[in-house]
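The structure that follows is given in the form of structure tokens.
Omission of a single protein chain aside, the complex is shown with its protein chains in their original locations.
This part shows chain A:
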Amino acid sequence: MSEKELGKKWDRCLADSAIKLGTGLGLGIVFSVLFFKRHTWPISFGSGVGLGMAYANCQNDLRSHYLQHRSKKVTHT
């Protein structure tokens, strides 16, 4: 079902962003704890990185149809 694709994409997107955010946060926390003497900037850096990656992935996923991968059918009409 083509209408479920968007939902699936959003699910992936959210799952991915959650993971990334979490991972980023986690890494940030870890780095902050480990390497950066509990500064907050690795956490925010890491979460930011994570968020950014998630955002980028999400966007890429959502516009994947319109990009160069011509294996998929492009229906214009």
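The rule is simple: a contact is a pair of C-beta atoms (placed from the backbone, for glycine too) under 8 Å apart; a residue touches a chain by one contact, two chains touch by 3 or more; residues count from 1.
Note that contacts and distances are computed from a predicted model.
Engineer: Which one, "MICOS complex subunit MIC60", "Large ribosomal subunit protein uL29m", "Trafficking protein particle complex subunit 2-like protein" or "Auxin-responsive protein", is the UniProt name for the chain you do not see?
Structural biologist: So, among "MICOS complex subunit MIC60", "Large ribosomal subunit protein uL29m", "Trafficking protein particle complex subunit 2-like protein" or "Auxin-responsive protein", the name matching the hidden chain's UniProt entry is "MICOS complex subunit MIC60".
Engineer: Against the chain that's been left off, what residues of chain A make contact? List them.
Structural biologist: 1-3, 5-6, 55, 58-59, 62-63, 65-66, 75-77
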